[in-house]
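All protein chains but one are shown in place.
For chain A:
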Amino acid sequence: MSSTRDIDALIEMMAKLPGLGPRSARRAVLQLIRKRALQMEPLADLMTSVAATACECRNCGNIGTQPVCDICLSNERATGQICVVEDVGDLWAMERSGVFKGRYHVLGGTLSALDAIGPETLRIPKLSERVESEEVTEVILALNATVDGLTTAHYIADQLDGRCRITSLAQGVPIGGELDYLDDGTITAALNARREV
């Protein structure tokens, strides 16, 4: 039996993680082995703990270690606004900006004929329920500016029509963006959404 079999298996497992390949996984494993007490053991403990407790918030779909996430439990969050995002990664991106002080709703994907994802697969019924029960006045659709994202946004807008204000994120030139490098679709969207200075 090879003396490095477990290490090889660990490298192989790490190499499957996003952003890592076999070479970077090898470097990461080597680093962990060298700093066993400082990095590897705490990491292993945390992974065991998170594997046992990580779950979706039953209210908004965020990921946490409690049945209801911190954002939903927080009293400092405005209750009248819900920001709808496609995935937990999008929620984290919104939180990084620190601008939005309301609550979130994670759909868990977008409508996609290709992947056979229909409205019933997403958390749209739960959103509709929350709009009623939490007395929501505004739903902000922060979905990706893709064909699937926009189709989903329109579907949700239809479902919630007349029950609250429905807004979506603006589309256009990113901060620091140079027009010369933008695709024509983005330029068209930016031009259509122009505003007075």
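Simple rule for what comes next: a residue touches a chain if its C-beta (ideal position, glycine included) is under 8 Å from a C-beta of that chain, and two chains touch if they have at least 3 such contacts; residues count from 1.
In this text, contacts and distances are computed from a predicted model.
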Hidden chain of the complex, named as in its UniProt record, picked from "aminomethyltransferase", "DNA repair protein RecO", "Alpha-ketoacid dehydrogenase subunit beta" or "Aspartate carbamoyltransferase": "DNA repair protein RecO"
Sole contact to the chain not displayed, among A:Ile63, A:Met94, A:Cys164 or A:Ala189: A:Ala189
Residue of A:Pro22, A:Pro67 or A:Gly118 touching the missing chain in the full complex: A:Gly118
Contacting the left-out chain in the complete assembly, out of A:Gly19, A:Gly98 or A:Gly162: A:Gly19
Chain A residues touching the omitted chain (full complex): 18-19, 113-115, 118, 145-147, 150-151, 154-155, 171, 183-189, 192
